[in-house]
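Structure in structure tokens, see below.
Every protein chain except one is present and positioned as in the full complex.
So, subunit A:
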């Protein structure tokens, strides 16, 4: 396996490192609002940044039903992700802690060991 992890968890700041990458990323965050036509969801990242998550066009169902979700998707640009699938994380999640974990996985000291 190459050094690049499979679908790493990211926050808003790190999206730019994965623009156009062929493998998806995991984006854990809080659902803020849906667009009027349900084409995208506005979400808050674990580091506070705002990101747009593009949803598959209807009638395809999206699973963004909970307050906190983990979106697996490809990065379109520094503030947009295209949703492939999503995981329900419930109604309570400490994003600060999630952010600490994300930063740790990119920490050079641990990067090689975790993935």
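Everything below uses one rule, namely that contacts are C-beta pairs under 8 Å (C-beta built on N, C-alpha and C of every residue); 3 or more make two chains touch, one makes a residue touch a chain; residues count from 1.
As a working rule, contacts and distances are computed from a predicted model.
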Note = Per UniProt, and picking from "Adaptor related protein complex 3 subunit sigma 1", "Replication protein A subunit", "GPI-anchor transamidase" or "FAD-dependent oxidoreductase domain-containing protein 1", the hidden chain is "Replication protein A subunit"
Request  = In the full complex, which bits of subunit A touch the chain not displayed? Write them out.
outcome  = 94, 97, 100-101, 104, 109
